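Right, one structure below, let's go through it.
A protein chain is absent from this complex, but the other protein chains hold their places.
For clarity, chains are labelled A and B in written order, and residue numbers in each chain start from 1.
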Amino acid sequence: MIATQFPPLAASLFSLMAIGSLLLAFVMLGSRWLKDYLLAFAAQSWLIALLSAAVGYYGNFPELYFIAALTALFRGVVLPWLILRIIARLKVDRELHERLSPSSSLVIGAALVLFAFVVSSHLGRTLHLEGSVAVLALTVMLSMKLIGFLMLAVRGEALSQILGILVLENGIFLGSQILVPGMPLLLELVILFDLLVIVACFGVLVRYLVTHAGVTHARALRRLVG
Amino acid sequence: MRDVGLQIAQVATVLFLAPLLQGVIVQWQERVQRAQGPGIFQPYRDLWKLFHKQLVVPETASFVYWIAPIVAFTCVLNVPILIPVLTNYPLPQSDMGDILGGGLILTLGSFMVTLAGLDSGSAYGGIGSSRAVLLAILAEPTLILVFVGITLLAKAMLPFVVNHLLVADPALYWSPAHLFLVAAFFILLLVETDRLPIHSSTHLEVYMIEEARILEYSGPLLALLKWAGMMKQFILYTIFCNVLLLPWGLSVQGTALGALAAAVALFAKFLFVAAAVVVVETMQSRLRYYRYQEPLAASFLLAVLAIVADQLR
Partner (left out) sequence: MSSESLIAVILLAPLAAVLLCLLVQHPRPAEFFNLAAAVVVFLAVLALLPHSLSGPQRLADDYLIVDALSTWGLLCVASVYLLSSIYAIGYMRRLSEDARLHRFYALFAGFALTTLSGPLMNNVGVYWIAIELTTLVSTFLVCFELGAESIEAAWKYLVIVSAGISLALLGTVLYYWAGSFALGPSYSLTWAALREVAPRLDPAIATTAFLLVTIGFGTKVGLAPMHTWLPDAHSEGPAPVSAMLSGALLNTAMIGIARFLQVSDAAGSGALPRAAVVALGAFSLFVAALFIVRQTGIKRLMAYSSVEHMGVLALGFGFGGPLGIAGALYHMLNHSLNKSLMFFGAGNAMRAYGSKRIGAIRGLPTRMPVSGWLWLAGAVAITGAPPFGLFRSELTVLRAGLRSDHAWAVYLMLVLLIVIFVGFLAHFRAMYFERAPAAAEELQSEEDIERAQPLRDFPDAWCVVPMALALIPLLALGLWWPDFFARCFAAVAANLSVGGRS
(Lines give C-alpha, C1' and ligand atoms only; values in the text may rest on other atoms or scores of the structure.)
Protein backbone atom coordinates (compact mmCIF):
# COMPACT_ATOMS: atom_id res chain seq x y z
CA MET A 1 0.00 0.00 0.00
CA ILE A 2 1.58 3.17 -1.18
CA ALA A 3 0.40 5.33 1.67
CA THR A 4 2.37 3.40 4.24
CA GLN A 5 5.57 3.77 2.28
CA PHE A 6 5.93 7.50 2.54
CA PRO A 7 8.74 8.77 4.79
CA PRO A 8 7.49 10.24 8.08
CA LEU A 9 8.35 13.80 7.16
CA ALA A 10 6.33 13.44 3.98
CA ALA A 11 3.44 11.94 5.89
CA SER A 12 3.34 14.84 8.33
CA LEU A 13 3.58 17.32 5.48
CA PHE A 14 0.63 15.65 3.76
CA SER A 15 -1.33 15.60 6.97
CA LEU A 16 -0.70 19.30 7.50
CA MET A 17 -1.90 20.17 4.03
CA ALA A 18 -4.89 17.86 4.22
CA ILE A 19 -5.99 19.36 7.50
CA GLY A 20 -5.39 22.81 6.14
CA SER A 21 -7.76 22.02 3.28
CA LEU A 22 -10.33 20.77 5.75
CA LEU A 23 -9.96 23.96 7.72
CA LEU A 24 -10.53 25.99 4.58
CA ALA A 25 -13.65 23.93 3.92
CA PHE A 26 -14.85 25.05 7.32
CA VAL A 27 -14.04 28.62 6.50
CA MET A 28 -16.24 28.21 3.47
CA LEU A 29 -18.98 26.72 5.62
CA GLY A 30 -18.85 29.55 8.09
CA SER A 31 -18.65 32.48 5.73
CA ARG A 32 -21.57 34.62 4.71
CA TRP A 33 -19.89 36.66 2.07
CA LEU A 34 -19.62 34.99 -1.31
CA LYS A 35 -16.21 36.50 -1.99
CA ASP A 36 -14.83 34.97 1.22
CA TYR A 37 -16.34 31.68 0.21
CA LEU A 38 -14.68 31.88 -3.16
CA LEU A 39 -11.28 32.92 -1.87
CA ALA A 40 -11.30 30.04 0.59
CA PHE A 41 -12.09 27.70 -2.28
CA ALA A 42 -9.25 29.09 -4.35
CA ALA A 43 -6.84 28.74 -1.43
CA GLN A 44 -8.02 25.18 -0.89
CA SER A 45 -7.42 24.33 -4.53
CA TRP A 46 -3.92 25.75 -4.34
CA LEU A 47 -3.24 23.75 -1.20
CA ILE A 48 -4.43 20.57 -2.88
CA ALA A 49 -2.23 21.33 -5.88
CA LEU A 50 0.73 21.69 -3.52
CA LEU A 51 -0.23 18.39 -1.95
CA SER A 52 -0.33 16.77 -5.37
CA ALA A 53 3.14 18.06 -6.17
CA ALA A 54 4.43 16.85 -2.80
CA VAL A 55 3.00 13.39 -3.40
CA GLY A 56 4.59 13.36 -6.80
CA TYR A 57 7.93 14.31 -5.31
CA TYR A 58 7.97 11.84 -2.47
CA GLY A 59 6.29 9.00 -4.31
CA ASN A 60 8.20 9.32 -7.57
CA PHE A 61 5.21 10.04 -9.75
CA PRO A 62 6.50 12.68 -12.17
CA GLU A 63 3.16 13.00 -13.92
CA LEU A 64 1.70 14.40 -10.74
CA TYR A 65 3.70 17.60 -11.18
CA PHE A 66 1.78 18.14 -14.37
CA ILE A 67 -1.51 17.41 -12.62
CA ALA A 68 -0.53 19.76 -9.80
CA ALA A 69 0.21 22.57 -12.22
CA LEU A 70 -3.05 22.03 -14.04
CA THR A 71 -4.97 21.87 -10.78
CA ALA A 72 -3.44 25.12 -9.60
CA LEU A 73 -4.23 26.69 -12.94
CA PHE A 74 -7.73 25.41 -13.48
CA ARG A 75 -9.15 24.85 -10.04
CA GLY A 76 -7.13 27.59 -8.44
CA VAL A 77 -7.29 30.38 -10.98
CA VAL A 78 -9.69 29.77 -13.84
CA LEU A 79 -12.62 28.44 -11.84
CA PRO A 80 -12.53 31.20 -9.23
CA TRP A 81 -12.18 33.77 -11.97
CA LEU A 82 -15.23 32.36 -13.78
CA ILE A 83 -17.23 32.38 -10.60
CA LEU A 84 -16.06 35.88 -9.77
CA ARG A 85 -17.43 37.01 -13.09
CA ILE A 86 -20.74 35.40 -12.27
CA ILE A 87 -20.78 37.10 -8.87
CA ALA A 88 -20.01 40.44 -10.45
CA ARG A 89 -22.74 40.04 -13.01
CA LEU A 90 -25.29 38.94 -10.46
CA LYS A 91 -24.48 41.74 -8.02
CA VAL A 92 -25.07 39.37 -5.17
CA ASP A 93 -22.81 39.86 -2.19
CA ARG A 94 -23.78 37.51 0.48
CA GLU A 95 -25.83 34.63 1.60
CA LEU A 96 -29.13 35.86 2.93
CA HIS A 97 -31.30 32.82 2.80
CA GLU A 98 -29.48 30.08 4.53
CA ARG A 99 -31.43 27.61 6.61
CA LEU A 100 -28.87 27.37 9.38
CA SER A 101 -26.69 30.17 10.62
CA PRO A 102 -23.01 29.72 9.83
CA SER A 103 -22.10 29.01 13.43
CA SER A 104 -24.63 26.21 13.73
CA SER A 105 -23.42 24.75 10.46
CA LEU A 106 -19.87 24.90 11.84
CA VAL A 107 -20.90 22.82 14.82
CA ILE A 108 -22.75 20.33 12.62
CA GLY A 109 -19.69 20.24 10.39
CA ALA A 110 -17.58 19.32 13.38
CA ALA A 111 -19.98 16.47 14.15
CA LEU A 112 -19.69 15.30 10.54
CA VAL A 113 -15.90 15.32 10.78
CA LEU A 114 -16.14 13.14 13.85
CA PHE A 115 -18.44 10.74 11.99
CA ALA A 116 -16.06 10.58 9.04
CA PHE A 117 -13.22 9.97 11.44
CA VAL A 118 -15.02 7.06 13.07
CA VAL A 119 -15.80 5.47 9.69
CA SER A 120 -12.25 5.92 8.41
CA SER A 121 -10.59 4.60 11.51
CA HIS A 122 -12.84 1.56 11.35
CA LEU A 123 -11.85 1.02 7.73
CA GLY A 124 -8.23 1.61 8.62
CA ARG A 125 -8.34 -0.92 11.39
CA THR A 126 -9.74 -3.63 9.13
CA LEU A 127 -7.05 -2.88 6.58
CA HIS A 128 -4.25 -2.73 9.16
CA LEU A 129 -3.44 0.81 8.20
CA GLU A 130 -3.85 2.55 11.51
CA GLY A 131 -1.65 5.48 12.16
CA SER A 132 -0.73 6.04 8.57
CA VAL A 133 -1.62 8.99 6.47
CA ALA A 134 -4.18 6.86 4.59
CA VAL A 135 -6.63 7.07 7.47
CA LEU A 136 -6.20 10.83 7.55
CA ALA A 137 -6.74 11.01 3.80
CA LEU A 138 -9.92 8.97 4.11
CA THR A 139 -11.14 11.13 6.98
CA VAL A 140 -10.52 14.36 5.15
CA MET A 141 -12.04 13.04 1.94
CA LEU A 142 -15.19 11.80 3.63
CA SER A 143 -15.57 14.89 5.79
CA MET A 144 -15.15 17.24 2.85
CA LYS A 145 -17.82 15.25 1.06
CA LEU A 146 -20.14 15.52 4.02
CA ILE A 147 -19.41 19.21 4.44
CA GLY A 148 -20.09 19.72 0.74
CA PHE A 149 -23.47 18.06 1.09
CA LEU A 150 -24.15 20.16 4.18
CA MET A 151 -23.39 23.29 2.19
CA LEU A 152 -25.75 22.18 -0.57
CA ALA A 153 -28.49 21.46 1.90
CA VAL A 154 -28.16 24.54 4.05
CA ARG A 155 -27.37 27.32 1.63
CA GLY A 156 -29.76 28.94 -0.72
CA GLU A 157 -27.72 31.05 -3.09
CA ALA A 158 -27.13 29.54 -6.49
CA LEU A 159 -23.44 30.32 -6.24
CA SER A 160 -23.10 28.64 -2.88
CA GLN A 161 -24.55 25.51 -4.39
CA ILE A 162 -22.05 25.62 -7.25
CA LEU A 163 -19.24 25.99 -4.74
CA GLY A 164 -20.69 23.17 -2.65
CA ILE A 165 -20.44 20.82 -5.63
CA LEU A 166 -16.90 22.01 -6.29
CA VAL A 167 -15.99 21.26 -2.68
CA LEU A 168 -17.34 17.74 -3.19
CA GLU A 169 -15.05 17.31 -6.15
CA ASN A 170 -12.13 18.85 -4.29
CA GLY A 171 -12.57 16.35 -1.50
CA ILE A 172 -12.45 13.41 -3.88
CA PHE A 173 -9.42 14.84 -5.61
CA LEU A 174 -7.59 15.33 -2.32
CA GLY A 175 -8.29 11.78 -1.21
CA SER A 176 -7.33 10.32 -4.54
CA GLN A 177 -3.98 12.13 -4.52
CA ILE A 178 -2.93 10.50 -1.29
CA LEU A 179 -4.64 7.15 -1.64
CA VAL A 180 -4.27 6.41 -5.34
CA PRO A 181 -1.56 8.66 -6.75
CA GLY A 182 -0.98 6.20 -9.52
CA MET A 183 -4.39 6.70 -11.10
CA PRO A 184 -4.03 6.96 -14.87
CA LEU A 185 -3.17 10.39 -16.09
CA LEU A 186 -5.93 10.46 -18.65
CA LEU A 187 -8.55 10.00 -15.99
CA GLU A 188 -7.25 12.81 -13.84
CA LEU A 189 -7.01 15.16 -16.78
CA VAL A 190 -10.49 14.44 -17.98
CA ILE A 191 -11.97 14.90 -14.54
CA LEU A 192 -10.21 18.24 -14.33
CA PHE A 193 -11.62 19.45 -17.59
CA ASP A 194 -14.97 18.04 -16.67
CA LEU A 195 -15.00 20.39 -13.72
CA LEU A 196 -14.41 23.30 -16.02
CA VAL A 197 -17.32 22.28 -18.17
CA ILE A 198 -19.51 21.93 -15.11
CA VAL A 199 -18.78 25.46 -14.02
CA ALA A 200 -19.39 26.76 -17.51
CA CYS A 201 -22.77 25.04 -17.55
CA PHE A 202 -23.59 26.44 -14.17
CA GLY A 203 -22.62 29.88 -15.36
CA VAL A 204 -25.00 29.69 -18.26
CA LEU A 205 -27.77 28.34 -16.07
CA VAL A 206 -27.29 31.08 -13.53
CA ARG A 207 -27.58 33.63 -16.28
CA TYR A 208 -30.84 32.02 -17.34
CA LEU A 209 -31.98 31.97 -13.73
CA VAL A 210 -31.50 35.68 -13.41
CA THR A 211 -33.06 36.51 -16.74
CA HIS A 212 -36.10 34.32 -16.56
CA ALA A 213 -36.72 33.59 -12.93
CA GLY A 214 -35.42 36.87 -11.58
CA VAL A 215 -33.85 35.40 -8.48
CA THR A 216 -30.57 33.84 -7.62
CA HIS A 217 -31.40 31.89 -4.54
CA ALA A 218 -32.73 28.41 -4.85
CA ARG A 219 -35.26 28.96 -2.07
CA ALA A 220 -37.39 30.82 -4.55
CA LEU A 221 -37.47 27.84 -6.89
CA ARG A 222 -40.57 26.31 -5.41
CA ARG A 223 -43.01 26.19 -8.26
CA LEU A 224 -42.60 22.54 -9.15
CA VAL A 225 -44.02 20.43 -6.39
CA GLY A 226 -45.77 17.08 -6.19
CA MET B 1 12.37 25.70 51.31
CA ARG B 2 13.55 27.37 48.19
CA ASP B 3 10.70 25.82 46.28
CA VAL B 4 8.19 27.20 48.75
CA GLY B 5 9.74 30.61 48.23
CA LEU B 6 9.47 30.17 44.49
CA GLN B 7 5.84 29.19 44.85
CA ILE B 8 5.14 32.35 46.83
CA ALA B 9 7.12 34.31 44.25
CA GLN B 10 4.86 32.88 41.51
CA VAL B 11 1.75 34.07 43.26
CA ALA B 12 3.36 37.43 43.95
CA THR B 13 4.35 37.80 40.30
CA VAL B 14 0.81 37.28 39.21
CA LEU B 15 -0.51 39.57 41.93
CA PHE B 16 1.77 42.49 41.22
CA LEU B 17 2.35 42.27 37.49
CA ALA B 18 -1.29 41.76 36.49
CA PRO B 19 -2.20 45.46 36.54
CA LEU B 20 0.89 46.23 34.49
CA LEU B 21 -0.27 43.87 31.75
CA GLN B 22 -3.67 45.49 31.71
CA GLY B 23 -2.07 48.90 31.55
CA VAL B 24 0.14 47.92 28.64
CA ILE B 25 -2.74 46.52 26.63
CA VAL B 26 -4.94 49.57 27.18
CA GLN B 27 -2.09 51.95 26.45
CA TRP B 28 -1.14 50.23 23.20
CA GLN B 29 -4.72 50.15 22.11
CA GLU B 30 -5.04 53.86 22.64
CA ARG B 31 -1.78 54.55 20.87
CA VAL B 32 -2.80 52.46 17.88
CA GLN B 33 -5.88 54.63 17.63
CA ARG B 34 -3.64 57.72 17.79
CA ALA B 35 -4.73 58.82 21.26
CA GLN B 36 -2.52 59.72 24.17
CA GLY B 37 -3.33 56.81 26.41
CA PRO B 38 -3.43 56.86 30.22
CA GLY B 39 0.06 55.47 30.79
CA ILE B 40 0.97 51.90 31.58
CA PHE B 41 0.83 52.32 35.35
CA GLN B 42 -2.69 53.66 35.43
CA PRO B 43 -4.30 50.46 36.80
CA TYR B 44 -2.02 50.73 39.86
CA ARG B 45 -3.22 54.23 40.45
CA ASP B 46 -6.82 53.12 39.98
CA LEU B 47 -6.45 50.33 42.51
CA TRP B 48 -4.78 52.65 44.99
CA LYS B 49 -7.59 55.16 44.60
CA LEU B 50 -10.29 52.55 45.01
CA PHE B 51 -8.75 51.15 48.17
CA HIS B 52 -8.96 54.61 49.70
CA LYS B 53 -12.57 55.24 48.74
CA GLN B 54 -15.66 54.83 50.85
CA LEU B 55 -17.57 51.56 50.69
CA VAL B 56 -21.27 52.03 49.80
CA VAL B 57 -23.37 48.91 50.26
CA PRO B 58 -26.90 48.54 48.83
CA GLU B 59 -29.61 47.89 51.36
CA THR B 60 -30.72 44.72 49.63
CA ALA B 61 -27.28 43.15 49.68
CA SER B 62 -26.81 39.87 51.52
CA PHE B 63 -23.72 37.96 52.60
CA VAL B 64 -23.14 36.97 48.99
CA TYR B 65 -22.36 40.59 48.22
CA TRP B 66 -19.56 40.54 50.77
CA ILE B 67 -18.01 37.18 50.09
CA ALA B 68 -18.13 37.23 46.27
CA PRO B 69 -15.18 39.57 45.74
CA ILE B 70 -13.19 37.72 48.37
CA VAL B 71 -13.91 34.33 46.81
CA ALA B 72 -13.09 35.62 43.33
CA PHE B 73 -9.83 37.12 44.53
CA THR B 74 -8.88 33.99 46.41
CA CYS B 75 -9.60 31.78 43.44
CA VAL B 76 -7.32 33.70 41.15
CA LEU B 77 -4.69 33.68 43.85
CA ASN B 78 -4.84 29.89 43.94
CA VAL B 79 -4.44 29.19 40.26
CA PRO B 80 -0.84 30.40 39.85
CA ILE B 81 0.15 27.62 42.25
CA LEU B 82 -0.93 25.05 39.71
CA ILE B 83 0.54 26.36 36.49
CA PRO B 84 4.10 26.97 35.32
CA VAL B 85 4.68 30.67 35.86
CA LEU B 86 8.35 30.93 36.70
CA THR B 87 9.72 27.41 36.73
CA ASN B 88 9.18 24.54 34.40
CA TYR B 89 9.20 21.91 37.12
CA PRO B 90 6.34 21.37 39.56
CA LEU B 91 6.56 23.29 42.82
CA PRO B 92 5.01 22.24 46.14
CA GLN B 93 1.22 22.02 46.07
CA SER B 94 1.11 22.30 42.31
CA ASP B 95 -0.49 18.89 42.12
CA MET B 96 -3.47 20.27 43.97
CA GLY B 97 -5.19 20.44 40.64
CA ASP B 98 -4.41 19.77 37.02
CA ILE B 99 -5.37 21.76 33.96
CA LEU B 100 -9.04 21.00 34.32
CA GLY B 101 -8.93 21.83 38.01
CA GLY B 102 -7.39 25.19 37.27
CA GLY B 103 -10.11 25.93 34.78
CA LEU B 104 -12.78 24.95 37.27
CA ILE B 105 -11.34 27.22 39.96
CA LEU B 106 -11.41 30.16 37.58
CA THR B 107 -15.00 29.37 36.74
CA LEU B 108 -15.85 29.28 40.43
CA GLY B 109 -14.65 32.81 40.81
CA SER B 110 -16.69 33.96 37.86
CA PHE B 111 -19.72 32.13 39.19
CA MET B 112 -19.53 33.94 42.54
CA VAL B 113 -19.41 37.31 40.79
CA THR B 114 -22.44 36.31 38.74
CA LEU B 115 -24.30 35.50 41.94
CA ALA B 116 -23.25 38.82 43.36
CA GLY B 117 -24.65 40.59 40.35
CA LEU B 118 -28.02 39.00 41.03
CA ASP B 119 -27.77 39.50 44.72
CA SER B 120 -28.57 43.16 45.09
CA GLY B 121 -31.68 42.88 42.96
CA SER B 122 -30.85 45.70 40.56
CA ALA B 123 -31.82 45.46 36.94
CA TYR B 124 -28.33 46.00 35.62
CA GLY B 125 -26.97 43.26 37.78
CA GLY B 126 -29.53 40.89 36.35
CA ILE B 127 -28.67 41.87 32.80
CA GLY B 128 -24.99 41.45 33.41
CA SER B 129 -25.35 38.12 35.11
CA SER B 130 -27.61 36.63 32.47
CA ARG B 131 -25.38 37.77 29.63
CA ALA B 132 -22.32 36.54 31.42
CA VAL B 133 -23.91 33.16 31.94
CA LEU B 134 -24.82 32.98 28.26
CA LEU B 135 -21.25 33.65 27.30
CA ALA B 136 -20.11 31.08 29.81
CA ILE B 137 -22.46 28.49 28.31
CA LEU B 138 -20.93 29.13 24.94
CA ALA B 139 -17.35 29.39 26.10
CA GLU B 140 -17.02 26.77 28.81
CA PRO B 141 -17.52 23.66 26.62
CA THR B 142 -14.99 25.03 24.22
CA LEU B 143 -12.57 25.71 27.02
CA ILE B 144 -12.97 22.19 28.32
CA LEU B 145 -12.54 20.77 24.82
CA VAL B 146 -9.34 22.76 24.45
CA PHE B 147 -8.12 21.36 27.74
CA VAL B 148 -9.06 17.88 26.59
CA GLY B 149 -7.10 18.52 23.43
CA ILE B 150 -4.09 19.60 25.40
CA THR B 151 -4.41 16.55 27.58
CA LEU B 152 -4.65 14.21 24.60
CA LEU B 153 -1.64 15.92 23.06
CA ALA B 154 0.56 15.09 26.00
CA LYS B 155 -1.29 12.09 27.37
CA ALA B 156 -1.18 13.76 30.77
CA MET B 157 -3.25 16.30 32.60
CA LEU B 158 -0.51 18.34 34.20
CA PRO B 159 0.53 21.49 32.38
CA PHE B 160 4.17 20.85 33.19
CA VAL B 161 4.20 17.66 31.15
CA VAL B 162 2.77 19.51 28.17
CA ASN B 163 5.39 22.18 28.56
CA HIS B 164 8.22 19.66 28.60
CA LEU B 165 6.89 17.79 25.61
CA LEU B 166 6.50 20.86 23.47
CA VAL B 167 10.01 22.03 24.29
CA ALA B 168 11.53 18.64 23.64
CA ASP B 169 9.74 17.66 20.44
CA PRO B 170 9.55 20.21 17.61
CA ALA B 171 7.51 17.81 15.50
CA LEU B 172 4.84 17.92 18.15
CA TYR B 173 5.08 21.69 18.36
CA TRP B 174 4.40 22.09 14.65
CA SER B 175 1.83 19.31 14.41
CA PRO B 176 -1.65 20.33 13.27
CA ALA B 177 -3.12 19.30 16.62
CA HIS B 178 -1.00 21.80 18.51
CA LEU B 179 -1.49 24.62 16.02
CA PHE B 180 -5.23 24.20 16.07
CA LEU B 181 -5.19 24.23 19.86
CA VAL B 182 -3.25 27.47 19.82
CA ALA B 183 -5.77 29.02 17.47
CA ALA B 184 -8.73 27.79 19.51
CA PHE B 185 -7.21 29.05 22.74
CA PHE B 186 -6.43 32.41 21.19
CA ILE B 187 -10.07 32.94 20.32
CA LEU B 188 -11.05 31.87 23.84
CA LEU B 189 -8.46 34.24 25.24
CA LEU B 190 -10.05 37.10 23.37
CA VAL B 191 -13.45 36.18 24.70
CA GLU B 192 -12.50 35.55 28.32
CA THR B 193 -10.38 38.66 28.68
CA ASP B 194 -13.10 40.83 27.28
CA ARG B 195 -11.53 41.92 24.08
CA LEU B 196 -13.44 42.69 20.93
CA PRO B 197 -15.40 41.28 19.22
CA ILE B 198 -17.13 40.55 22.51
CA HIS B 199 -16.03 43.51 24.52
CA SER B 200 -17.87 43.00 27.73
CA SER B 201 -16.07 45.52 29.97
CA THR B 202 -17.79 48.52 28.60
CA HIS B 203 -20.08 51.02 30.23
CA LEU B 204 -22.55 51.22 27.41
CA GLU B 205 -25.75 49.71 28.68
CA VAL B 206 -26.57 47.91 25.50
CA TYR B 207 -23.41 45.94 25.57
CA MET B 208 -22.19 45.77 29.09
CA ILE B 209 -21.70 42.39 30.63
CA GLU B 210 -18.86 42.63 33.07
CA GLU B 211 -19.48 46.16 34.20
CA ALA B 212 -23.11 45.38 34.83
CA ARG B 213 -22.29 42.59 37.20
CA ILE B 214 -20.06 44.74 39.37
CA LEU B 215 -22.06 47.92 39.06
CA GLU B 216 -23.19 47.86 42.67
CA TYR B 217 -19.68 47.61 44.06
CA SER B 218 -17.51 50.46 45.26
CA GLY B 219 -14.40 51.12 47.22
CA PRO B 220 -12.14 48.26 48.33
CA LEU B 221 -14.52 45.53 47.19
CA LEU B 222 -14.53 47.01 43.72
CA ALA B 223 -10.76 47.16 43.84
CA LEU B 224 -10.65 43.47 44.72
CA LEU B 225 -12.98 42.61 41.86
CA LYS B 226 -11.06 44.62 39.32
CA TRP B 227 -7.79 43.20 40.52
CA ALA B 228 -9.22 39.69 40.30
CA GLY B 229 -10.23 40.38 36.70
CA MET B 230 -6.76 41.59 35.82
CA MET B 231 -5.19 38.59 37.48
CA LYS B 232 -7.50 36.24 35.59
CA GLN B 233 -6.31 37.84 32.38
CA PHE B 234 -2.71 37.42 33.48
CA ILE B 235 -3.29 33.77 34.31
CA LEU B 236 -4.92 33.02 30.97
CA TYR B 237 -2.02 34.67 29.20
CA THR B 238 0.35 32.58 31.30
CA ILE B 239 -1.37 29.37 30.36
CA PHE B 240 -1.40 30.42 26.74
CA CYS B 241 2.26 31.29 26.62
CA ASN B 242 3.95 28.97 29.04
CA VAL B 243 1.96 25.88 28.25
CA LEU B 244 1.06 26.24 24.59
CA LEU B 245 2.62 28.92 22.51
CA LEU B 246 6.05 29.83 23.84
CA PRO B 247 7.02 27.20 26.40
CA TRP B 248 10.63 28.31 26.54
CA GLY B 249 12.23 30.76 28.91
CA LEU B 250 11.25 29.20 32.23
CA SER B 251 13.65 28.70 35.04
CA VAL B 252 15.04 25.19 35.12
CA GLN B 253 17.19 25.28 38.20
CA GLY B 254 15.09 27.48 40.41
CA THR B 255 17.71 30.00 41.45
CA ALA B 256 16.69 33.50 42.39
CA LEU B 257 18.34 34.97 39.35
CA GLY B 258 16.65 32.39 37.20
CA ALA B 259 13.28 33.22 38.68
CA LEU B 260 13.82 36.90 38.09
CA ALA B 261 14.88 36.25 34.52
CA ALA B 262 11.86 34.01 34.07
CA ALA B 263 9.58 36.79 35.25
CA VAL B 264 11.13 39.21 32.79
CA ALA B 265 10.90 36.66 30.00
CA LEU B 266 7.30 36.01 30.93
CA PHE B 267 6.46 39.64 30.56
CA ALA B 268 8.27 39.80 27.25
CA LYS B 269 6.19 36.90 25.95
CA PHE B 270 3.10 38.69 27.16
CA LEU B 271 4.05 41.77 25.23
CA PHE B 272 4.23 39.67 22.10
CA VAL B 273 0.79 38.18 22.69
CA ALA B 274 -0.60 41.55 23.75
CA ALA B 275 0.58 43.02 20.46
CA ALA B 276 -1.27 40.31 18.58
CA VAL B 277 -4.38 40.88 20.67
CA VAL B 278 -4.26 44.63 20.09
CA VAL B 279 -3.90 44.12 16.35
CA VAL B 280 -6.83 41.70 16.22
CA GLU B 281 -8.96 43.95 18.35
CA THR B 282 -8.27 47.04 16.30
CA MET B 283 -9.16 45.27 13.09
CA GLN B 284 -12.59 44.25 14.26
CA SER B 285 -15.77 45.85 15.43
CA ARG B 286 -18.13 44.58 18.04
CA LEU B 287 -20.42 41.75 17.11
CA ARG B 288 -24.13 41.90 17.67
CA TYR B 289 -25.24 39.98 20.68
CA TYR B 290 -26.87 37.12 18.84
CA ARG B 291 -23.70 36.59 16.87
CA TYR B 292 -21.50 35.95 19.89
CA GLN B 293 -21.81 32.27 19.10
CA GLU B 294 -19.85 32.65 15.89
CA PRO B 295 -16.31 33.09 17.13
CA LEU B 296 -17.02 30.57 19.84
CA ALA B 297 -18.34 28.07 17.31
CA ALA B 298 -15.17 28.58 15.31
CA SER B 299 -13.12 27.97 18.42
CA PHE B 300 -15.14 24.85 19.20
CA LEU B 301 -14.56 23.63 15.71
CA LEU B 302 -10.84 24.20 15.93
CA ALA B 303 -10.71 22.28 19.19
CA VAL B 304 -12.57 19.36 17.60
CA LEU B 305 -10.24 19.43 14.62
CA ALA B 306 -7.28 19.44 16.97
CA ILE B 307 -8.56 16.35 18.74
CA VAL B 308 -9.19 14.57 15.46
CA ALA B 309 -5.80 15.56 14.14
CA ASP B 310 -4.23 14.31 17.30
CA GLN B 311 -5.83 10.89 16.96
CA LEU B 312 -4.51 10.64 13.43
CA ARG B 313 -0.97 11.52 14.37
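To be clear about the criterion, a contact is a pair of C-beta atoms (placed from the backbone, for glycine too) under 8 Å apart; a residue touches a chain by one contact, two chains touch by 3 or more.
In this text, all values refer to a predicted model and were calculated from it rather than measured experimentally.
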Q. So which shown chains sit in contact with the chain we cannot see?
A. A
Q) Which residue from A:Ala69, A:Val107 or A:Leu152 sits in contact with the chain not drawn here? A) A:Leu152
Q.
Among A:Leu39, A:Leu73 or A:Ile172, which one touches the chain that has been omitted from the display?
A. A:Ile172
Q) Per the definition of touch given earlier, which of A:Ser52, A:Ser103 or A:Gln161 contacts the omitted chain? A) A:Gln161
Q | Interface with the unshown chain - residue positions in subunit A | A | 1-2, 122-123, 126-127, 141, 145, 148-149, 152, 158, 161, 164-165, 168-169, 172, 175-176, 179-184, 187, 190-191, 194, 197-198, 201-202, 204-205, 208-209, 211-214, 218, 221, 223-224, 226
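We adopt the following convention: only the chains that are shown with their structure count from here on.
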Q | Whole-Å separation of chain centres (CA-atom averages), subunit A against subunit B | A | 38
Q.
For a test of understanding, state which residues of subunit A touch subunit B in their complex under the given definition.
A. 12, 15-16, 19-20, 22-23, 26, 30, 101-104, 106-107, 109-110, 113-114, 117, 121, 131, 135-136, 139
(Q) Going by the contact rule set out above, which residues of subunit B touch subunit A in the complex? (A) 171, 175-176, 180, 291, 293-294, 296-298, 300-302, 304-305, 308-309, 311-313
